[in-house]
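All remarks here apply to the structure that follows.
Only a portion of the chains appears, each positioned as in the full assembly.
For reference, chains read A and B in written order, and residue numbers begin at 1 within each chain.
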Amino acid sequence: MAVVAGVRVFGSKGPSWLRCGRWAPLSAGFCSPGAAATPRREAEAPRPTSSRQRDGIRNIVLSNPKKRNTLSLATLRSLRSDILHEAESKDLKVIIISAEGPVFSAGHDLKELTDEQSPDYHTEVFQTCSEVMMLIRSHPVPIIAMVDGLATAAGCQLVASCDIAVASDKSSFATPGVNVGLFCSTPAVALARAVPRKVALEMLFTGEPISAQEALRHGLINRVVPGEQLEAETMRIARKIASLSRSVVALGKATFYKQLSQDLRTAYVLASQTMVDNLALRDGQEGIKAFIQKRKPSWSQ
Amino acid sequence: MAVVAGVRVFGSKGPSWLRCGRWAPLSAGFCSPGAAATPRREAEAPRPTSSRQRDGIRNIVLSNPKKRNTLSLATLRSLRSDILHEAESKDLKVIIISAEGPVFSAGHDLKELTDEQSPDYHTEVFQTCSEVMMLIRSHPVPIIAMVDGLATAAGCQLVASCDIAVASDKSSFATPGVNVGLFCSTPAVALARAVPRKVALEMLFTGEPISAQEALRHGLINRVVPGEQLEAETMRIARKIASLSRSVVALGKATFYKQLSQDLRTAYVLASQTMVDNLALRDGQEGIKAFIQKRKPSWSQ
């Protein structure tokens, strides 16, 4: 699959789930000052992520194992591009993010964070990283992390930010920034929303890794399987989601995150309206009728 | 126990915990347009819930096992009525919600959600359901779910909404709406406030059930016991609560949910004031004096 910064996707103002409010639109990174020349340079180097899609399932792979799949600015942009590519296409139902090599991702590239780079550059790194993490949440399809190895710092943040995560039993997770004098404050945003507070604080204050089993127990990941079953188990979940109505799942995902930060009453007002809207979707009625008629539903998308 | 929509309870504006703000008062359902004729018709059909009370413990039973205890609009209204009945009586200390048959509740009645019914009707269904769930939280006494079997969709929401839940080891829990094209967005409101985010998302995106043991591990329920011990264990907890001061428990429950969504400082301002108010209650002083005098307290209510 050719991966291009999809003009179709970003036409005019882009879909509503891309409009970010406080910060610039997510697509702005593609045309921010200084970035104009980047694509050309990037085109010369191998892309740090790769992407292929089949039967509604897109596999995005962090493919720079020699650099421990660090989330350099180039990698973050490439990842963002792969996630955003034809996001509105009805052929896309679910995304899996995985990695080549024994390290899922070692987080930011520390060489980009020395004082040889300006604070403005540092700001761009963290802003782009935050945008990718928020993009996972605002994206219309579920995004699954498939982890086989070590995920640290922003790599751990990436796992925490995905909707679902499956990991091999040899995987581990850490936020070790304190060891190099850079507290994992942005990873903490995602981590603190995934695991109990004290678990997050111990990881952040000591930098020590937790095992896949501990990550499972605390809610950071959904399943732990032997390495040889990792792909099969992840694909089982992905295929299940790909068999569902995209429009129904997209509506549900958007409302889930929207209601989460509201008080109970506001959450119910939002979610009740979503239920009524869901019933007004073609696939909403098709699903219910198929159930009553005891037949398989035929989704419009 | 005769169950009547208690005029005493709903006199004038009703107690303060019933005033809902944004939506109509919870009691409005009893006199909403179209509902006026309902009681007569309902009187002809057997009530879909039953209720009895003894020693301060009210047992409300979903009693329509042939229809898998679906939360039809009639069932939701019946459940609401049973929960609200003489809610202010000092004879009521705790409520248990259970069900007849192998399914605790299969959630909404899908036949009520086809396009043969108007969007207004759909709105009434979800609004009534949300009111029942919020009523559990705003009710002055603790409400315990006793689950022996499958709880799905709004049935799972009901379990998640109760203050405490006890389940038999054969019970399971699911939000399978996606399978019929109706994402469990309202159940997600309660689910997301009970379990870690990724657990909720996997349940919502795949529709697959989790076992009682998994539900226990993730905080959806409090205890899992063999089926034959379910009632004994639930009653043990209920009797303990029934032995306490109703006014003290009611004050504590209300403050618990109130402080939950506040920032830490506001939460402590609220809760500190509650402690002082609690000490000013007759039962507050009685309890402390009994403790100091090494005797059993004698509660006023």
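The criterion applied here is as follows: a contact is a pair of C-beta atoms (placed from the backbone, for glycine too) under 8 Å apart; a residue touches a chain by one contact, two chains touch by 3 or more.
It should be emphasised that the depicted structure is a prediction, and the values quoted were computed from it without experimental measurement.
Depicted are 2 of the identical subunits; the complete assembly encoded in this structure file consists of 3 such copies.
Throughout what follows, only the chains that are shown with their structure count from here on.
For the two copies, subunit A and subunit B, the CA superposition rotation is 120 degrees, given to the nearest 5.
Residues of subunit A touching subunit B in their complex: 142, 163-165, 193-195, 217-222, 237, 240-241, 244-245, 248-249, 251-253, 255-256, 259-260, 263-269, 271-272, 274-276, 278-281, 283-292, 297, 299.
By the touch criterion given at the top, residues 20-23, 110-111, 113-115, 119, 122-123, 126-127, 129-130, 133-134, 137, 177-186, 188-189, 192-193, 195-202, 204-208, 217-218, 257, 261 of subunit B touch subunit A in their complex.
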